[in-house]
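Of the protein chains in this complex, one is absent; all others appear in place.
Think of it as A and B in the order they're written, each chain with its own count starting at 1.
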């Protein structure tokens, strides 16, 4: 994996995008690997996607592939002429996992020999994670993150690229990448500096820390924090309903204009190139992280998400 | 109107800029269409402009033309060699209308056949609204919005492009454009994302909502909120006096450097192009908005400014 160049990476991604021929947004229920359950609302103008993938909603081959399938199906040029319904105006991502909204990347995919997949397959999954997160900026659909659990690692990269994010009392946002030798390069850095400013983004990203909902709302990491899951859901439902009855063209045009403030593709590519460059330093640190988290379970270390400054110090061998 | 291209639009604007030969900032009193009254202070280094144009301070042909005349007169190359006074260092825009600081665009100018003006004339007015708002960024004068009423639609586009904005207890800022099928494309989006970040700008712009003074100050939509009109006036007067005795070159140089963070002309043009593209979708919705607001009066719907989420739902036919 760590010999992969940017060119090879994006070549790999193309081969998987053929998955997009289905129209998952036209029906309720799960699809593919069953990590995303769709509930259609208001004649399908709103979709609520429930993320469910084991104890930490790991961003692994299953969740990654389902997410790619879903978002690719919304690319205007992929929508078949026989589609019965227009694509949704609004998509909400939430999870009934009490601990995690969306977790970090499957670290085993990064360690050579830890999976049965070939290098081409792990490369394709990584490339698709990058390409899929970028779709959040360019698709005409409005994406809302309704988080009431951890959004860390890949989960945070995904969160900050949604159009909006609303948090409940159990929400935790943050990055652990620097602590394992990498960086939040798949959008996490470029979108966070635009939310918090460079100095506050530096404080959290460099130190690999995570924070709770209210602090995140106070500094603009999420739009707003609510005191209970019920209030959070009610507010998101009211907002999405309002959006769903507004004209699609105006919603799309406004989103496109807002997104002009985002990073350009060159900057995104540069960050992904840095991730690839750092892989050789990162890979030796990953087994220790897997050990500390009991192989990616919602144990105390994973849930603490390196929030306490001493967690890094105690994790000998991790750094 | 909706067949207008960007090229045609800006061609139209040029023909009106010859209005700028007067020197309105050299005297007290109103000029042109009497929608702007000038009070000169501190030897004319400060101008206070009172906006007065009917019940909702509609941005119509009269206010638009007066504003264009005023701002064009401040373009350095337009200042005649026989000018008696240097141009003002600071201009404050305020209004003694209790409900509105500056309202939305005259919707009748957008509906073919609703006015006696020719298409060329309505095109020129629209083009001048765009060109005039852009002058707020490029003129050497410092522009301060002192708002204690609604700044919605065009009013908000104007507000966010001033150098600073201070709000009193009756201030309301926001956008209703998406609700009528358009977008806050004349600067409103590009300047708001730089104030609030993309996600918070999305929350308010996409849902077409408005908010009050304190919430606006808390998130950076305006610089500061004051508890009374008197406190607001006192603070703005103190600040403008201080600015007026500081060296013009340093003020201008600092403003220019600050404005480098603003959108480039290409992005501004792209947003205006989207407005023009969306006109065919927008025009059919406008008559219903005019009906709901009793043809642009300060009625409950106009003053509510779609603040309540149910307002959109109730306004059947609007969306």
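Operating definition for what follows: a contact is a pair of C-beta atoms (placed from the backbone, for glycine too) under 8 Å apart; a residue touches a chain by one contact, two chains touch by 3 or more.
Since the structure is predicted, the reported quantities are computational estimates derived from the model, not experimental observations.
Of the listed positions B:27, B:114 or B:259, the one in contact with the omitted chain in the full complex is B:259.
Only one of A:88, A:155, A:168 or A:181 touches the absent chain when the whole complex is considered: A:181. Of the listed residues A:6, A:79, A:193 or A:235, the one in contact with the hidden chain in the full complex is A:193. Of the residues in subunit A, those that touch the hidden partner chain are 177-185, 189-190, 193-194, 197-203, 205-208, 263, 267, 270-271, 274-275, 277-278, 281-282, 285, 309, 312-313, 319. The missing chain lies against subunit B, touching residues 142, 162-165, 191, 194-195, 220, 222-223, 238-239, 241-243, 245-247, 249-251, 253-262.
To be clear about the criterion, only the chains that are shown with their structure count from here on.
In this assembly, the C-alpha centroid of subunit A lies 38 Å from the C-alpha centroid of subunit B.
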